[in-house]
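Shown here: the complex without one of its protein chains, the others still in place.
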Amino acid sequence: MSMISDSARSDIENWVDKYPAEEKQSAVMAALRIVQDENSGSLTTELMNEVATLLEMPEIAVYEVATFYSMYELKLVGRHKICVCTNISCMLNNSKAVVDKLEDKLGVKLGETTADGEFTLKEVECLGACVNAPVVQVGENYYEHLNPAINPDKIDQLLAELRGES
Amino acid sequence: MANQVCFRNNHLENSWSLSAYQSNGGYEVLKKILSEKLTPEELIEDIKLSNLRGRGGAGFPTGLKWSFMPRTVDGQKYIVCNSDEGEPGTCKDRDILRYNPHQLIEGMIIAGYCIDASVGYNYIRGEFWEPYARFEAALEEARAAGLLGDDILGSGFNFQLHSHLGAGAYVCGEETALLNSIEGKKGQPRFKPPFPAGFGLYGRPTTINNTESLASIPVILAKGGQWFLEQGLPSAGGEKLFSVSGHVNRPGNYEVPMGMPFSELLEMAGGVRDGHQLKAVIPGGSSTPVVPGEQMMDVNMDYDSIASAGSMLGAGSVIVMDETTCMPRVLTRLAYFYYEESCGQCTPCREGTGWLSRVTQRIEDGVGVAADIELLDSVAGNIEGTTICALGDAAAMPVRSFLKHYRDEFQYHIDHKKCMVESDW
Partner (left out) sequence: MESSAEQNIVNIEINDISLQVEPGQMLIEVADANGVAIPRFCYHKKLSTSANCRMCLVEVEKAPKMLPACATQVMNGMKVWTKSPKAIAAQKSVMEFLLINHPLDCPVCDQGGECDLQDIAMGYGGDQTRYQERRRIVKDKDYGALVSTEMSRCIHCTRCVRFGEEVGGIAEIGGTGRGDHMEIGTYVQKSLSSELSGNIIDLCPVGALLSKPFLYSARAWELQSYLSIAPHDAVGSNIKIQTRNGKIMRVVPADNEEVNESWISDRDRFSYLGANESRVTSPMVRNSSGNLVETNWQAALDTVIKSFTEIIATDGGSAVGAIASPSSSVEEFYLLQKFMRGLGSNNIDFRLQQQDFSAGAEQSAPKLELSLQEIETQNSIFIIGSDIQREQPLLSHRVRKATLAGAVVSTINPKTIEFNFAISTSVKTDKLTPALAGVAKELLSRGLGGDLNLEQLLTDGAVNIAVEAEHKEIADSLVNGENSMVLLGALAYRDQNQSRIYSLATAISKMSNSSLNIVTEGANALGGVLAGAVPYHSAGKVEVSECGVDVAEMISNPPKGVVLFGVEADKDLAGDDSAIDSLGSGFVVAITPFMDRLTYEHADVVLPLAGFGESSGTFVNAEGRWQSFSGAVKPLGEARPGWKILRVLGSSAELQGFELDSSEQVLNEVKALCDVTADKSEPEISNWSAPTDLGNIEAEMVKPIPLYEVDAVVRRSAPLQEQAKKLTGGVDDV
């Protein structure tokens, strides 16, 4: 019984088509992202094994990829994964206050998930939006200029927005 | 002058759309090349003339790089765009993808034409979902308009272009790690030689260029290499995108002539944030050596001038720090970054970045010892020049430059177990 839906499979197939026929493995990063999204934001060994079968590659090669790139999650995460950049430009623009405020509001530390399973707070490296620092990423979106000293309400608004989506 | 190359369309409404791009001359150069059958050789000559130097950080002349491709050898070749923008301080390519994706597409098609590559991939970092979506939409538009795909504009020239999304790994910005990543492997750099021009993606000849470099191509060829050269300096042509971040009033991406005095660029960015003084600048992204503020005020934004100040232009990522900045704290964060992002493949980087991170953290935490300063310098020196890729050097350079210029602050941290300066962040 496959754990990967038909729509995810066809999505993966679209990625496979981008690469030479004998280079299916090239689609592994996309495939892992797709199945992770479908599995509430994290990967399991079973899912990785299915990806290996689908793309005709050794299972260990899938594990290597899944554990190398920081956007794959190998443990359960909350419905919303809030990725806070604390690298230099964000740091200079008070990312510490962003972290403090998020930790305070959510009642969890970096790397933890709220008890209700809504939020995971994660420290990440440079998100590449340095001129809009400090920045966090949630799902497909960036939220910028979050310095609480300058924009005191932005983080509250962000959390309210995310809660509203749930 | 400003905003003449990659940002030339940004003022247009929906600048990312095909219609906006075409309203400002977009795809005209491609049409000309294909209809007049301009030869790759003459196009490459014009790019050489422009002295466009690679915008990803290494500054290697783009025209020369293209000329290395064995274009007359049969078989598949590839053009790959490096949009894996991840060097702390750098965020210019993101805006090209968001606001001017068609110019990149046109540049890649022309690059494919010049190096005889019928397939291209744009490696976009995984976090850049919105820019990826913009780029994908632009690809669709271009394909629908017959500008991309088989038999482009009836010329018989075929070029397929795809995105490849990363998934979180700074090291994939290293070109051979990026190729491995496209191949569905861990993003571990390959040792060179062989170089990608001989053995690249899937073992085929491949050229990898930065987003800004490729997006500059249509403008260079439209206005001529000579024009581009004249926008900048003889040693490096054109306007260049500078990401100015940190303690400035108007952080942002500024496309200005190569060689602009730093002081002018700082002014464009609104100057140091109100009520504060310039302390230090990292001029080219986190890997480049830090330069004290007063020294930086005499420097121009080009390769040679910045080199004379002991640093590098890099990707043009200018990180400005004011007097509230504790330098050990900044270095601790940067050292942690390289430790986090080391791929783990080769010994000096795998082991050395962790060592640097732990020792800087120790100093930052007020438990450093007197010998730690020499230790940091020595460990960084031992990483330099011994690794497979440049990440080792990138980790070492900040350490050595911070110690060179701000040794007293490190000493203070060790002696007093606290920062020398007060900060509000």
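Order of writing sets the chain letters: A and B. Residues in each chain are counted from 1.
Simple rule for what comes next: a contact is a pair of C-beta atoms (placed from the backbone, for glycine too) under 8 Å apart; a residue touches a chain by one contact, two chains touch by 3 or more.
A quick note: this is a predicted structure, and the numbers were derived from the prediction, not measured.
Asker: In the full complex, which of A:14, A:40, A:67 or A:141 touches the chain missing from this view?
Answerer: A:67
Asker: Who touches the missing chain here, B:8, B:94 or B:186?
Answerer: Reading the full complex, the residue touching the unseen chain is B:186.
Asker: Even though one chain is hidden, which residues of subunit A still touch it in the full complex?
Answerer: Touch set of subunit A with respect to the missing chain: 45, 58-61, 63-64, 67-68.
Asker: On subunit B, where is the contact patch with the chain that was removed from view?
Answerer: Looking at subunit B, the ones touching the missing chain are residues 169, 186, 191, 193, 339-348, 350-355, 358-359, 375, 378, 382-383, 385-388.
Just so we're on the same page, only the chains that are shown with their structure count from here on.
Asker: Given the complex with subunit B, which residues does subunit A contribute to the contact?
Answerer: 18-20, 23-30, 32-33, 55, 57, 61, 64-65, 68-72, 83, 86-89, 91-94, 96-97, 124-133, 137, 139-142, 149
Asker: For the complex, which residues does subunit B have touching subunit A?
Answerer: 76, 85-91, 93-94, 121, 125-130, 133, 162, 164-170, 181-187, 202, 243-247, 251-253, 282, 286, 317, 319, 321, 325, 330, 333-334, 337, 340-341, 343, 424-425
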